[in-house]
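Every protein chain but one is kept in place in this view of the complex.
What follows is chain A.
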Amino acid sequence: MNVYYKLMLNAVQSSTVYRFHTFVTTFQRLIGIFVQISLWTALYKGAQSFQMEITQASLQEMWMYVVYSSLIGLMVANGNIYSLSDKIQTGHIVTALIRPIGLFRSLLFETLGSKVFMILFEIIPVLIVSHFVLGLPLPNIEAIPVFMIMLIMAFTTFFLMTFIVGMSSFWYIRTFHLEFMLTHVMNFFSGLMIPLWFFPRELRAVMDWLPFDLVYYAPLSVLLGKAKYAEIGVMLAKGCVWIALLAAAAVMIWHLGKRKLVIQGG
């Protein structure tokens, strides 16, 4: 059996152990969704009382945005930063170096393995709540194929970003500084909380040059049918360029890091 497939199965098995953890994170996720939905509802009500029309999106679309943004967060999440900084700081990275399989690929397949479990026990419950409790329509079937491509792109972009931040441990011990920065820049610039269509034009011009919107905004705008053909084309091209750049950076940092690495004998 292929060794990476085996790694993936291991990850599936180990996630089934943490059932309590899954239950808690789903609960926290539902609270987050509820808070955001209440917020948008209040904002739309306020605009209505001022006779203002919000042309960018309807309230129901914003509710969907909130739910699906939360689900995309689940799908792109990975443990790279923790895993790498822990391996590097403790010296356990040495086992990754002497194995006949690549570190990048083993992290990748571990992450993918954890997704299989997550789809069953975290994504489906949230979808059930959104459809039956909130009465939100399911996404348009025609949007799904392009959405899947965008999702793979989002996953890859974020995976590479976290891989790079994790490897910064070769030089910088307090990895959580960079992790915090990445998290908060992502929260704002990726469209996780606020879709880019509400951003002022100057700010959007900045974001067009950054890779962050590939992670949330790109798949979400496709799923909600907000992105037209031209925009989809631009996002795809942008995704390919950024993934190539980030991958090149990751390879370079990995090689520089290995040269920097000194492990105490045991």
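What we mean here is this: contacts are C-beta pairs under 8 Å (C-beta built on N, C-alpha and C of every residue); 3 or more make two chains touch, one makes a residue touch a chain; residues count from 1.
In the analysis below, contacts and distances are computed from a predicted model.
Trainee: There's a gap in the complex where one chain should be. From "Sulfite oxidase-like oxidoreductase", "ABC-2 family transporter protein", "RagB/SusD family nutrient uptake outer membrane protein" or "Acyl-CoA dehydrogenase family protein", what does UniProt name that chain?
Mentor: Per the UniProt record, that chain is "ABC-2 family transporter protein".
Trainee: Would you indicate which residue among A:56, A:95 or A:140 is in contact with the undisplayed chain?
Mentor: Final answer for the missing-chain contact: A:56.
Trainee: Thinking of the whole complex, not just what is shown, which of A:28, A:58 or A:140 touches the missing chain?
Mentor: Final answer for the missing-chain contact: A:28.
Trainee: Give the residue, chosen from A:10, A:60 or A:187, that touches the chain omitted from the document.
Mentor: Considering all chains, including the one not shown, the answer is A:187.
Trainee: In the complete complex, the non-displayed chain touches which residues of chain A?
Mentor: These residues of chain A touch the chain that is not shown: 20-21, 24, 27-28, 31-32, 35, 38-39, 41-47, 49-50, 52, 54, 56, 173-174, 176-177, 180-181, 183-185, 187-189, 193-194, 198-200, 203.
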